[in-house]
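Attaching a single structure in structure tokens format; questions to follow.
Heads up, one of the protein chains got dropped from this complex, but the rest are sitting where they should.
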Amino acid sequence: MLETPLVIVNFKTYASATGERAVELARLIVEVASEKGISVAIAPQHADIHRVASVVDIPVLAQHVDPISPGGHTGWILPEAAKEAGAIGALVNHSEHRLRLFDIEQIIKRVKELGMVSIVCADNVSISKSVAALGPDMIAVEPPELIGSGISVSKVKPDVVRNTVEEVHKVNPDVRVLCGAGISVGEDVSVALQLGAEGVIIASGVVQAKDQRAAMLDIAEGVLTASGTSFGWYGLRRERQ
Amino acid sequence: MLETPLVIVNFKTYASATGERAVELARLIVEVASEKGISVAIAPQHADIHRVASVVDIPVLAQHVDPISPGGHTGWILPEAAKEAGAIGALVNHSEHRLRLFDIEQIIKRVKELGMVSIVCADNVSISKSVAALGPDMIAVEPPELIGSGISVSKVKPDVVRNTVEEVHKVNPDVRVLCGAGISVGEDVSVALQLGAEGVIIASGVVQAKDQRAAMLDIAEGVLTASGTSFGWYGLRRERQ
Amino acid sequence: MLETPLVIVNFKTYASATGERAVELARLIVEVASEKGISVAIAPQHADIHRVASVVDIPVLAQHVDPISPGGHTGWILPEAAKEAGAIGALVNHSEHRLRLFDIEQIIKRVKELGMVSIVCADNVSISKSVAALGPDMIAVEPPELIGSGISVSKVKPDVVRNTVEEVHKVNPDVRVLCGAGISVGEDVSVALQLGAEGVIIASGVVQAKDQRAAMLDIAEGVLTASGTSFGWYGLRRERQ
Partner (left out) sequence: MLETPLVIVNFKTYASATGERAVELARLIVEVASEKGISVAIAPQHADIHRVASVVDIPVLAQHVDPISPGGHTGWILPEAAKEAGAIGALVNHSEHRLRLFDIEQIIKRVKELGMVSIVCADNVSISKSVAALGPDMIAVEPPELIGSGISVSKVKPDVVRNTVEEVHKVNPDVRVLCGAGISVGEDVSVALQLGAEGVIIASGVVQAKDQRAAMLDIAEGVLTASGTSFGWYGLRRERQ
């Protein structure tokens, strides 16, 4: 359901991506993605999933779901509810919403049962490797100290990206690896893809940008640059297979 | 915003009140409330708030909001997002989602800042009194052992209802007291109102009923019965003022 | 069991108050308290309660206990275990260990059943009032932004102390009010007592002091100063009764 190389835009709980502004941002992202021909997904807040998913035709993700089944769970996030609202998957264990190991396993299972995709976030190489053993669809390695910093993981911690790809695939070659934290310009994206990541998660770099469209265009250029280079993602992917 | 006597229907995370079925249930509740002339509010899941609030004109509540402000809080429930989706208030500290005392205070404040209503749930008389000191709009006393039992708090624990009303008003006379847990038929409601509660919270009694409309009609009759009796809610309210 | 005016020294998890150093610090505090004739209590870490309580004859408190009864609760703090180790009471809901409202109520009850004393921490006036409704033995108001700051609550937020004493006693006149946060010298203590607090909680001001004995002596002087002044604690207490 999610084509790579993939750019996920996490709306977090930013005012600039809440309610009607979530819908506007989603539309803008669709336009850029369509214009540039790149694969994107968006993760709006739970309360915004339905109205966003109703107006755009790109994959919508929940930012989190709880490890529960239908029943008496007032106030928690039922995976089925996210799905019926239009989400095709969920971020899991974001560093702003860290989960118990047991719950991560449960969520991956529940999400799979519902035909949804799980993208589990991890702080570092060894946590990524640990998550790989649980069989999620994707792992996004995000050093928490770089989140929101504007300093890109792909530039200052290239080994984290490279080693995560390598170690995750040792445990489970089917898991696709993304990276995130501090990614704000296209070059951060192209470097990430050249390092072997099959996509990126970006948040404030687009959501909080003065000009969201310009920021998203730049990110898209980063994807295209990587795809066009001999050291780029397509090349690496071919080698891996 | 919320007129009393009030019936709140908590949709919880029941399959019978998720997604399109949440919308259908909301419509059914509006029809019954309108036909019978009673005051109702509904609490659907976060992912359903917007689509429910878009089609009905009764108050919609979030089942929970987190004590956060706009920013980097992936996966948490921003009060502003609930509001923009159409919620006019929120349940807080349901026994299925118990909160830290500090967070309850923060949520009451945040919700008030946004012009929203807080309905804080409490397990017993002394916790209700404790919550009263924090100045919420409403307190709903719900002995957790009766939740989902079909055995009504108003019938088997009348003193809990009576004493909560009394003790809460000693601390803060402006807080309105509701009750809940096990309420499933109209008589449970009328007894609750006669005991001094200004409303009830009901969940499985309506949501999980074989015939949701018949169940809701019965609940509405309970409100009308109480309003017409000399020992009823209106009488008690007059005395209190 | 706890005489007022009371100085509680919270050892937290400081290296300077762990293991053998907890025992040494306890001894030093006993010496100062005995020399100056003031009432003190100490709160060492769980692992240190027994060895500290075995060698000193002042009241020892647990820094926290969990709302559990004997049984299968691996790794949690059983109130009975704290008691058998020598604790006569427990701090509850410290701002570094915030608890759910429901659990605070349970802990106060469990601690009372065991004949132990509960000292519940609260961030501000309204949370203190809220806790008062649960009937703990003592409430310690501690604005979290001043904790560890060296800027005393009694000096920069005198109204918080005064209003907490007043509001808590409106709800429950039997609850004794302490204050804490930033208290580091004797004057901070005497001001606190003059404001109506019946004691203070102090941590880094003594535990992390270069000269722990000198720091404790200064704190003791603060208690004596307050006791000797006409605006002091004894005067206020007489008025209240």
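Each chain gets a letter, A, B and C, in the order it is written, and its residues are counted from 1.
Heads up, the rule we're going with is that a contact is a pair of C-beta atoms (placed from the backbone, for glycine too) under 8 Å apart; a residue touches a chain by one contact, two chains touch by 3 or more.
In this text the structure is predicted, and so the values were computed from the model without any measurement.
Trainee: Using the touch definition given at the top, which of the shown chains does the missing chain touch?
Mentor: Missing chain, whole complex, touching shown chains: A, C.
Trainee: Thinking of the whole complex, not just what is shown, which of C:H64, C:K129 or C:R176 touches the missing chain?
Mentor: C:H64
Trainee: Specify the residue from the set A:H50, A:R110, A:K129 or A:R176 that touches the hidden chain.
Mentor: A:K129
Trainee: Per the definition of touch given earlier, which of C:V9, C:V56 or C:A85 contacts the omitted chain?
Mentor: Per the contact definition at the top, the residue touching the missing chain is C:A85.
Trainee: Suppose we count only contacts with the excluded chain; which residues of chain C make the list?
Mentor: Touching the chain left out of view, chain C contributes residues 10, 12-15, 18-20, 43, 45-51, 62-64, 68, 70-78, 80-82, 84-85, 87, 91, 94, 96-97, 147-148, 203-204.
Trainee: If the missing chain were put back, which residues of chain A would it touch?
Mentor: For chain A, the residues touching the absent chain are 93, 95, 98-105, 123-124, 126-127, 129-135, 167, 171.
Please note the rule applied: only the chains that are shown with their structure count from here on.
Trainee: So what shape is it, when you link every pair of chains that touch: line, ring, star, complete or other?
Mentor: line
Trainee: Can you report the angle of the rotation that maps chain A onto chain B, using C-alpha atoms only, to the nearest 5 degrees?
Mentor: Value: 180 degrees, nearest 5.
Trainee: Roughly how many whole angstrom separate the Cα centroids of chain A and chain C?
Mentor: 46
Trainee: Roughly how far is chain B from chain C, going centre to centre by Cα mean, in whole Å?
Mentor: 38
Trainee: Residues touching two or more other chains, restricted to chain C: which are they?
Mentor: Within chain C, no residue touches at least two other chains.
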